[in-house]
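The structure appears right after this line, and notes come after that.
Missing here is one protein chain; the remaining ones are kept as they sit in the complex.
When the chains are written out, they are named A, B and C in that same order, and each has its own residue count from 1.
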Amino acid sequence: MTDLTVKLPGMTLTNPVMPASGCFGFGREYSAFYDLNQLGAVIMKAATGNARFGNDTPRVAETASGMLNAIGLQNPGVQRIITEEVPYLAGYDVPIIANVAGSTIAEYEKVAEAFNHTSSVNALELNISCPNVKEGGIQFGADPDMAASVTEKVKAVSGLPVYVKLSPNTADIVTIARSVEQAGADGLSMINTLTGMQMQLSRQRPLLANETGGLSGPAIKPVAIRMIYAVKKHVSLPIIGMGGICTAEDVLEFLLAGASAVAVGTANFTNPYVCPEIIKQLPRVLERYGFDSAAEAIGRGHDE
Amino acid sequence: MTDLTVKLPGMTLTNPVMPASGCFGFGREYSAFYDLNQLGAVIMKAATGNARFGNDTPRVAETASGMLNAIGLQNPGVQRIITEEVPYLAGYDVPIIANVAGSTIAEYEKVAEAFNHTSSVNALELNISCPNVKEGGIQFGADPDMAASVTEKVKAVSGLPVYVKLSPNTADIVTIARSVEQAGADGLSMINTLTGMQMQLSRQRPLLANETGGLSGPAIKPVAIRMIYAVKKHVSLPIIGMGGICTAEDVLEFLLAGASAVAVGTANFTNPYVCPEIIKQLPRVLERYGFDSAAEAIGRGHDE
Amino acid sequence: MKKRTEMTVETVQEVALDTIEMKLNHPYISTAAQPGQFLHVLAEGHTLRRPISIASIDREYGTITILFKVMGSGTKNLAAMKPGMEVNVVGPSGNGFTVQETPARTALLVGGGIGVPPLYGLAEELQRKGIGVKSILGFQSRAHVFYKEKFERIGTTYMVTDDGTLGHHGLVTDILDKAGRFDHYYSCGPIPMLKAVREQLRGHPGFLSLEERMGCGTGACLACVVRAETESGYQKICTDGPVFDADEVIL
Partner (left out) sequence: MKKRTEMTVETVQEVALDTIEMKLNHPYISTAAQPGQFLHVLAEGHTLRRPISIASIDREYGTITILFKVMGSGTKNLAAMKPGMEVNVVGPSGNGFTVQETPARTALLVGGGIGVPPLYGLAEELQRKGIGVKSILGFQSRAHVFYKEKFERIGTTYMVTDDGTLGHHGLVTDILDKAGRFDHYYSCGPIPMLKAVREQLRGHPGFLSLEERMGCGTGACLACVVRAETESGYQKICTDGPVFDADEVIL
């Protein structure tokens, strides 16, 4: 029997596959399709200090092997997430990761701190890479010092392991990763979306109301693999890998590159059952390539 | 009759469509498929000071709606290009753009200078964005000061208009574009490839011998459109746009975003006739969306 | 309960310019479906599913009819499907039309272009419930018209075209008063049309079916929100809609 267990700071996963933030709401909708207990973990939609409506519509566009989104961090605010959403997910026997966003460092701290008051959340994913909001998000993730500073502040107020979610919109992902490692991050989550745009020919304007959006899906997988591989060489934090994962083979590719676990985003939209289907296939795929366990494959794509 | 003519520094194109550097060799191979006189221009494969062999194989991999390449600037060196390749292309009535690469600023200068000695080359494309060589290439394109410095030096020795080819592997394309504009560039060419990687599951190693490669094809089109749109807002240089173009609709999307002409790369591999096919469709597509000329569409996706 | 499943193509037919009628077989989906709901259809090679309204339901034969206009590559692929092939759908999705039985005796349906299909299934349902149906249907031109006779068989039907090639020359809103008395109205079509219809019919209870670009189609991604007079300030078209009480949403 292939062992899918993966140990990460703050949680032991029965398998390394979880839905990615923003692509799975707070789990309710997909629980209509399957039993969420099958998942390795769940990453919730971003939480901000107060409720946010997000951007105008249209908020999504399709691209070749991918999509653009500019949701704009719409969410009911951290308090309601804690009172209304976390308890629902806590009814399942699955680790919960809360995605934390903000427009100011103080907001990040406030949101992170709030999650101390629920025993059901296992870890935080610090979203310093959202390309779809005017303030906060990516502006904290583009600069190594800013990234370190948010990480440090959040670590100081939070009792939970913190995974910092990195943006691929940078010339030097390794420097950012190193910087948040030094600032005390417990793990990394990568990658968030690449900033992109689509023009609508009939309107002669950008299709998305927000003009730009975040590119996700299989199109960006090579960028994700490259960045994880590069970061793994220089940083010793565990990595939750994501970007275009659709199949169990993709999962193995991420593990080999250096991810310890993975998140599946866009593929949930194409196929609502994609997570349990991948989890079911994974033992077979690991076996085919000679692995007795998922853990064994982590980082094995590197030399020596 | 829809007018496809586009005027650029150094050349007037009968239509805005040309093959992209590195995807068309020096034209000979594709001349077996069609008459190159149909093209708006031809951008040649990169030239370096001396002959280069390039990277080990495998040099290409397929990705979702795209490909990775790590050719490594293989070319016979600028002298042989001038004596053996340029004369062949000069036999056609099509503007020629020479792609200039180097490992040092001196090499860029040497290559650029060499093209002064042929009357058949209309412009230079300064490749400061090749991700596949250890020295030179992208290292000059990632930093605004370096980018400005190469541009300045090349402008000083060259009698030809210089289009600087930008890398998308940056957090801030606008700053780089502004910087080369101030350094005297006559135009921009964007985008080069995004750095990516693919793991080969059976070997548990990166598939490409060079490990990383440049991601091109439809997958990256949204990134190209976003960058061209952003740069167009802040820089007044004409832009040759590229990244994933496969159809005449794609060409219009690039024009609307702000490109004055476009280059087609990867799509030549899928369909060797793609350039003339696009050129044939373009008048119809421009018409359908209400344009009497290609020039009219340039930058029309912007407000005001 | 919505399911992801394969539906078998029974017939494919071009019923108007670039407009395809497709009959899909699936015992479960056809039993569960309500007029106004949609199928979230996978188009081969595409990341995002395409929402297509359920135009008609035949519970006896286990089929659903959809009608769609060929717009981009997804609907083009779909139009190329042949009888016997399978279409992967998630459905029945969303909340359909609420058919009020009492005291409603007559319903007015106002449809524009590709907003017409869901109204047809509704008309059938209303007829089954013994509710009178009057329809005002707008199309670009005569070539775009479909289902005219089918609506006429159910009730009085007024045709409108943008170019006057069939029926009234102009907009559906030009002739709303022609329809006379009715209890409820149901409308589906482009947003400007819905706005105008709602404005003119203010005072009448009504339902609007909305469209928006979707990500998940299942309520999780918040791509398809519309501002609304609800506590959260919004509704999701894919799960709270696509049909809304006309007074509830802010257009």
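Everything below uses one rule, namely that a contact is a pair of C-beta atoms (placed from the backbone, for glycine too) under 8 Å apart; a residue touches a chain by one contact, two chains touch by 3 or more.
Being a predicted model, the structure only gives us computed values, none of them experimental.
*Asks:* Considering the whole complex, which of B:P16, B:G40, B:G66 or B:P206 touches the chain not shown?
*Replies:* Touches the omitted chain: B:G66.
*Asks:* Please identify which residue in B:F24, B:Y163 or B:Y229 touches the non-displayed chain.
*Replies:* Considering the complete complex, B:F24 is the one touching the chain left out.
*Asks:* Among the options B:T2, B:Q74 or B:S149, which residue touches the chain absent from this view?
*Replies:* B:Q74
*Asks:* Touching the absent chain: which residues on chain B qualify?
*Replies:* Interface with the chain not displayed, on the chain B side: 22-25, 28-30, 32-33, 45, 51, 53-54, 57-63, 65-67, 69, 71, 74, 76, 217-218, 266, 268-273.
In the analysis below, only the chains that are shown with their structure count from here on.
*Asks:* Touching both chain B and chain C: give me those chains, sorted by label.
*Replies:* Chains that touch both chain B and chain C, as defined above, are A.
*Asks:* Identify the chain whose mean C-alpha position lies nearest to the mean of all protein C-alpha atoms shown.
*Replies:* A
*Asks:* Could you work out which chain's C-alpha centre is the most distant one from the centre of chain B?
*Replies:* C
*Asks:* At what distance in angstrom does the C-alpha mean of chain C lie from that of chain B?
*Replies:* 46
*Asks:* What is the distance in Å between the mean C-alpha positions of chain A and chain C?
*Replies:* Distance between chain centres: 36 Å.
*Asks:* Can you list every residue of chain A that touches 2 or more other chains, as numbers and ranges?
*Replies:* 63, 65-66, 217-218
*Asks:* Two or more other chains touching the same residue: where does that happen in chain C?
*Replies:* If we look for residues of chain C contacting two or more partner chains, we find none.
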